[in-house]
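Everything on this sheet refers to the single structure shown next.
Of the protein chains in this complex, all but one are displayed in their positions.
Then we have chain A:
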């Protein structure tokens, strides 16, 4: 059981958070129980710290005592190359971030439209449903790298008037096409996971199918889809690097250039760490948002 209401340190009854009672004085039983819980919480913390320390030391020793460690350290963890690569990688990362923001927004909108199109009822919508289904089938199946090559290299080869040849714009389009198909399926699964009784309740209030979807089903669906959506966004963030096949210089490509010149792999490590550093705040943020939504909704309950 989680200690939802872990008491603050003092034993003084006046500091108890329980303000509801008129002249309520905590019993000795409660005070003992809370002291016991605090002791246990302290013990748990120290055990966690100790086991983390031991794990860290063991991992360190295993890596450092490996026979190839001195050479590996030289080629992968070279401080001089790291310092040289870092600003270049950051410069390239700006392209990844912009692509992520623009493509991410486009993917969410397009994915939602496709998902809703697939759940529309009624015979009139058959062509729309079929089109949306065909789209997801095709773009989920088509390998992203092939999609990128067709769009980034194939479209300029057509020499059409008024169509851009900018590899970043074309690459972004290709990413959006593929990821919209993934995200549409995430949304569709979410919509279908909302219990039919919810739709029934909304429809019986006189809401149209569309209003029921908009006000009752989608809010519940989206809430459940936050973790898988984040998963796709993180994946998108890493795949933004693939636009470099058209010649654009992103974080990975920037590292690549230095590696090609120096034959030292440290810049890859730098680029990798920069990507990880970018995803962690995003994950924590969505965890925080969903936890807050849960708290607002649930009353009590310690399971």
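Operating definition for what follows: contacts are C-beta pairs under 8 Å (C-beta built on N, C-alpha and C of every residue); 3 or more make two chains touch, one makes a residue touch a chain; residues count from 1.
One rule holds for everything that comes next: contacts and distances are computed from a predicted model.
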Chain not displayed: protein name in its UniProt record ("Oligopeptide transport system ATP-binding protein", "Transglutaminase", "Cytochrome c oxidase subunit 1" or "ABC transporter"): "ABC transporter"
Residue in contact with the excluded chain [from A:33, A:71, A:215 or A:292]: A:33
On chain A, residues whose C-beta touches the chain left out of the figure: 1, 4-5, 18-21, 24, 26-27, 29-30, 33, 36-37, 40, 195, 299-303
